[in-house]
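There's a structure below that I have some questions on.
All protein chains of the complex are present and in place, except for one that has been dropped.
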Amino acid sequence: MTRILYQDCIDACLKCMEACNYSYVSNLKEYELARLRDCVLLERECADICGFAMEAMTRQSPFVADICRLCADICEATAEECSRHEQTHCLDCIESCRRCAELCREVSSLVTVLA
Amino acid sequence: MTRILYQDCIDACLKCMEACNYSYVSNLKEYELARLRDCVLLERECADICGFAMEAMTRQSPFVADICRLCADICEATAEECSRHEQTHCLDCIESCRRCAELCREVSSLVTVLA
Amino acid sequence: MTRILYQDCIDACLKCMEACNYSYVSNLKEYELARLRDCVLLERECADICGFAMEAMTRQSPFVADICRLCADICEATAEECSRHEQTHCLDCIESCRRCAELCREVSSLVTVLA
Partner (left out) sequence: MTRILYQDCIDACLKCMEACNYSYVSNLKEYELARLRDCVLLERECADICGFAMEAMTRQSPFVADICRLCADICEATAEECSRHEQTHCLDCIESCRRCAELCREVSSLVTVLA
């Protein structure tokens, strides 16, 4: 059951990690890099927690509720930072981060209720 | 271009991580756990390197060739260990591990040639 | 300043990761493995979040407060599980986990106050 419960969230975490890490390396090639410092930093933070959350869900960690809540917080902070920039790769992160945050909160609530 | 190049391998790493971590927690619930020690250990090793390889590919790491070769080696060792058991979740790992190993070797060769 | 602030906690996370992972592999060799299922699982969870927290502190992550609070929760749950067993390696985890939890809570509070 948990496998079905988590699958959409795992997929959203992967999409978010892909968008964030793609934007991270793209930012590091930008001429305007100096204005993208915080964005580089947050995108990499976001990719890291998405990876951690995915692994936690696939192993049905007893701490999934808390890990996914933390992931949602970091995704939202990253979406906010990305919305301050005009680069396409930054803008592409926003939706992936918000979708991931939404599904992480859903998983977190559901797991808490079911526990 | 690299995004397209890596996508199938990233997806195979996720499938392998899912199969291995599912089998890891399933093994820990098995009555026959004592015979599954090495399998528990290898499946978790495999899930870990798959996660690491996925993150490396999504950030276009300059070390993708070596990381994916290592991932392929660990996937193959895990497939071999899983083939010694009869539990469905172990058997389900075999194909995921082998497919992941195959695509990791492809990425590793391609990246080496392109470098 | 943050480097000094975090150093004790980073060291405690390493000690905790070492104790937990040592007990994890030791448990997997135990004759009584069947009674140690939850312990295997929690020790590995604990080692994972300790590694994640260490990396977050060394890169002065803006999310250190939340990551360390989560690490403290997982350390405490692991200490409780370990205290149900009599194996030396399990008992050795208890103090490492509690010390790590304590320092993680300190860092978490301090970072929240300073923010």
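We call the chains A, B and C, going by the order they appear; numbering starts again at 1 in every chain.
The rule is simple: a residue touches a chain if its C-beta (ideal position, glycine included) is under 8 Å from a C-beta of that chain, and two chains touch if they have at least 3 such contacts.
If you're wondering where the values come from, they're calculated on a predicted model, not measured in any experiment.
Chemist: Tell me which residue among C:Asn21, C:Thr78 or C:Ser108 touches the hidden chain in the full complex.
Modeler: Hidden-chain contact among the options goes to C:Asn21.
Chemist: Just the residue numbers, please: which parts of chain B touch the chain that's not shown?
Modeler: 41-42, 45, 48-49, 52, 55, 61-63, 66-67, 70, 73-74, 77
Chemist: Mind listing the chain C residues that contact the chain we can't see here?
Modeler: 3, 10, 14, 17-18, 21-22, 24-25, 44, 47-48, 51, 54-55, 58-60
Chemist: Across the whole complex, list the residues on chain A that are touched by the chain not included here.
Modeler: Residues 25, 28-29, 33-34, 37, 40-41, 44 of chain A touch the chain that is not shown.
Criterion: only the chains that are shown with their structure count from here on.
Chemist: Taking the mean of the C-alpha atoms as each chain's centre, how many Å separate chain B from chain C?
Modeler: Those two chain centres are 26 Å apart.
Chemist: Calculate how many whole Å lie between the centre of chain A and the centre of chain C, each centre taken as the average of the chain's C-alpha atoms.
Modeler: Their C-alpha centroids are separated by 24 Å.
Chemist: Out of chain B, which residues touch more than one other chain, so two or more?
Modeler: Only 25, 44 qualify.
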